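A single protein chain has been omitted; all remaining protein chains appear in their positions.
For chain A:
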Amino acid sequence: MSEHVAGGATALTDPEYLEGLRSQMQRFATLQLGDQDLAEDAVQEALVGALKSARSFGGRSALKTWVFAILKNKIADVLRQRSRYVEADRLVGTTGEESDLDELFTRRGHWRPEERPVPWVDPESAVDDREFWRIFETCLDHLPGRQAQVFMMREFIELESHEICAAAEISVSNLNVTLHRARLRLRECLENNWFAERG
């Protein structure tokens, strides 16, 4: 790593770098908030916070990790505040989602032969591949809305179960069912489109 060469402060005064960073943050926030304006506000606040103490950062990758950490906090705030506005109809109606577990498992709960998880080839290096991230986002996009939202609250924003239940106004068992389904789907999508293909 050569990030001591140019400080975080320098990076944030580079218009090209800043614009790139801003659009990455915007995409990340929009994905989770589902609202361009709310996302823009969160990104703006995170960047303002970052500019205040950018000087203390050794380099760009440290800066980026940190800016995203601030952004995650902003998103968590918005998600928590929004709890009261979650429409009831998004919380019921899991009937459509029930059937996709039947596609994976037999009636007795065994994996269907063609659905059995296979070993993943080199999962560690996937994060360094830009094509992998495109597939990851596509798989995320294909999750039903509420599954995606709850999954992102848990895995991106790292909220605890009770916080997600409060924010989304769902029970713990509902949360567990939703996360289970999201992970089954996402796992399968990543395997079919990335990890198994390379095997």
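Note that in this section a residue touches a chain if its C-beta (ideal position, glycine included) is under 8 Å from a C-beta of that chain, and two chains touch if they have at least 3 such contacts; residues count from 1.
As a working rule, contacts and distances are computed from a predicted model.
Undergrad: From the list "ATP synthase subunit a", "GntR family transcriptional regulator", "Putative zinc-finger" or "Iron(III) transport system substrate-binding protein", give the UniProt name belonging to the chain omitted from this structure.
TA: "Putative zinc-finger"
Undergrad: For the chain that got dropped from the picture, name the residues of chain A it touches.
TA: 1-6, 11, 16-17, 20-21, 24-25, 28, 59-61, 64-65, 67-69, 72, 101, 104-105, 108-111, 116-120, 123-124, 126-130, 133, 136-137, 154-158, 160-161, 175-176, 179-180, 183-184, 186-187, 190-191
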